[in-house]
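One protein chain is absent from this view; the other protein chains keep their places.
Chain nomenclature is as follows: A and B, assigned in order of appearance, with residue numbering initiated at 1 for each chain independently.
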Amino acid sequence: MVQSTSARKSLRTTLEVPTLRKSYYAQTLDDSKKGKKVAWCSNNIPSEILDAMDITSVFLENYATVIASKRLASGFCAAGETVGFSQDVCGYARMLMGYVLARDKVPEPPYGGLAEPDFLLVNSYSCDSRLGWFAAMSRTLNVPLHVHDAPYQPEGPSHSAADAEYIERELRSLVAFLEEQTGTKFEPDKLRARRAISRQTSDIMYEISQLRKAVPSPMGSADMFTAVWPSMYLAGTSECEEFYNRLLAELKERIDGQIGIVPEEKFRIMWSGIPFWYDMRLINYVEDFGGIVALESFYRTRERRLPPQDDDPIKDMALSSVRQRAFPSTIIASIDDILEAVKEYSIDGVILSYNPSCRMLYVSQTELQKALEDQGIPTLGLECDMADERTYSEGQVKTRLDAFVERLLAKA
Amino acid sequence: MITAGVDIGSSTSKAVILDDRQILSYSIISTSFESETSARKAVDQALSKVGQISQEDIRWIIATGYGRVIVTFANETVTELSCHARGANWLFPSVRTVLDMGGQDCKAIKCDDRGNLLNFVMNDKCAAGTGRFLEVMARVTELYLEDIGEFSLQADEVIKISSTCAVFGKSEVASLLRQGKKKTDILAGLHTAISNRVYTLLRRVGITPDFAITGGIAKNIGVVRRLEERSGLKVLLPDEPQIVGALGAALFAQDKLSNQ
Partner (left out) sequence: MLEQFRQYHLARHQNARVWKEQSGSQVLGTLCCCVPEEIIHAAGILPVRIMGEHEETTEADIHFPTNLCPYCKSCFDQALKERYDYLDGLVIPNVCNMIKAMYGFSKLLLKTPYIRFLEVPQRLSDQGVDYFTKELRRFKESLEDFVGKPILDEALHHSIDVYNESRTLLEKVSELRKKSPPVVSGSEVQEIVLSSMLMPKEEHNRLLAGLLDHIEERDDPPEAGVRLFVSASILDDTDLFALIEECGGMVVADDMPMGSRYFFGQVDSNSEPLRALADRYLNKIACPRKMLPEERLNFATDRMLDADVKGTIIHNMRACDSHLYEYPLLRQQLESQGLPVLFFRGEETETEKEQQRADIEAFIEMLED
């Protein structure tokens, strides 16, 4: 029995994503057959550079969400556990370690599996898990690993020349590693062109973020959790830019026509943290009560790219990277950020996901919840792993959601 | 006006029948596999205690608890969080904080002067403060669940126990038993550990007097005493703490009818 776990989407543009994703994975397998170099990457590895050097990138966290959304994670996680990665380990990593080390024990992998890697690329600053996970894969697969580092910048955007210079040199090291692996020379012109597209796309995404403030909501998180995909995995391509142009047009159309997601919008919710990929229908759950999950903590573009484009594309990337942080890093910044979002997006209540295996986000949730309640904003904490559905109790989660809705409706 | 509230919990099902604002009768039975059957049995049993009236006389039925959505004969459902707040506040109008300790869940609930749900915090995956945890511990110490609270108060010393997780707690207790520690002292340690964990939930929701405990574990005097010590507050205990959710549901049903 196939059970649909994906969220119900309302925008026609979002519906293009599954096709894009499928053809992206098919393309990676095809590229590999044709002898193109394949890199397994963590998020925040700049795919524009790889693309400019004709290297095929495969982003493992994304593949992990694909597995999880098909409710196959438990099989993959269990395989990862048999090779010694405990349940304390990030659900994504456990799955992929299962895939890498115990392939005979995992279920049939989605999209026909992954193209085998020639090398691995990981960023060191998002979390400890990624680094440990990629290092372990590099050792067990016997494939080279390059670590890309950057300052942590807990205070947010930095104007320090030392920080920018360090990232720039790190990016040049990445390029040097790729040149060595592929035997081809990096051409700045190719990257410059992609950077220009990335910048334009980022402006469009900023505009989309602004439009999502409208009441009734023109686009909820049920759509955004999917619609964000091209920006993460097709960055710097015209395909990506065109997608967001169409999405922007559709949002404008909905706002002009006052078309919301639910017939009569009674309350608006924000989702903080990673959703539970094996039951994305949960995002739609409040819609039956006139509610809408109108915003998620991740995919809000907070500002336009600041510095003007530098002629040297690597320098340009470095400057953009230090001057702009996608997520706030300290708890103080996170509290400010969520309170600001609640205000700007007319949010009535916040659902916070507690994923114990994603320590980086998990650690802040209690204090965020406290800060919101102190401001009189109702909250609900839900503790489940983001990928491993064995930890999920649907009945318990829905009881909590029902009580939360009762609280919001009583307040409305 | 006769209404009923039926609360289908993970281990027990409860029903309360109200005539206006007066409790006519109630029942508590074990939850079987089928929530619907349990619900019907609970209501039938409560009805049988009254005589004269039958199910047709019940003007409105509200179901609550885990199994609430499966109770097809109910007119409406409300979550147990709202019901416990309403029920406890009706029994003790001064109550603003309710701790509901049931079979699977432990909830700290805040309500206003009319028993409206203001906020709640629930236990995480950890089973501390739930009936399930105490059941496991009763089994490991080979005692009856009903007795362990009383036993824990007869301790000479309180043995330190750190794990309130059912899995780790079990092995910790087993190892203490192997070392020849007294059951009463181990139980004192366990009850202290649970109370400490539960107290954290209360602090998170913000504990405002008066304070009542509902749910099956309210019958465990060991937990109640230690929570009183820890919070420095007198705990208000309903005569029958298990039916507070069902009572709240029946009260919501009364509200419904009087609003019509």
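By definition in this document, contacts are C-beta pairs under 8 Å (C-beta built on N, C-alpha and C of every residue); 3 or more make two chains touch, one makes a residue touch a chain.
No experiment lies behind these values; they were computed from the predicted model shown.
Novice: Which residue, A:Ala26, A:Ile259 or A:Val363, contacts the hidden chain when the whole complex is considered?
Specialist: That would be A:Val363, which touches the missing chain.
Novice: Which of A:Arg139, A:His159, A:Arg246 or A:Lys343 touches the chain that is not shown?
Specialist: A:Arg139
Novice: Consider the whole complex, including the chain that is not shown, and state which of A:Asp31, A:Glu61, A:Glu170 or A:Glu296 touches that chain.
Specialist: Only one of A:Asp31, A:Glu61, A:Glu170 or A:Glu296 touches the chain omitted from view, namely A:Glu170.
Novice: In terms of residues, what is the contact footprint of the unshown chain on subunit A?
Specialist: These residues of subunit A touch the chain that is not shown: 83-86, 88-90, 93, 124-125, 127-129, 131-133, 135-136, 138-140, 145, 147-149, 151-155, 162-163, 165-166, 169-170, 173, 329-335, 354, 356, 359-360, 362-367, 370, 383.
Novice: Under the stated touch rule, tell me which residues of subunit B contact the chain that is not displayed.
Specialist: So the residues of subunit B touching the unseen chain are 124, 126, 160-163, 171-172, 175-176, 179, 196, 200, 203-204.
Criterion: only the chains that are shown with their structure count from here on.
Novice: Where the CA atoms of subunit A average out and where those of subunit B average out, how many Å apart are those spots?
Specialist: Here subunit A and subunit B have centroids separated by 40 Å.
Novice: Using the touch definition from the top, list the residues of subunit B that touch subunit A in their complex.
Specialist: Touch list, subunit B to subunit A: 66, 77-82, 104-105, 116-122, 124-125, 204.
Novice: Spell out the part of subunit A that touches subunit B in their complex, as residue ranges.
Specialist: 354, 356, 366, 370, 373, 378, 381, 383, 391, 395-396, 399-400, 402-403, 406-407, 410
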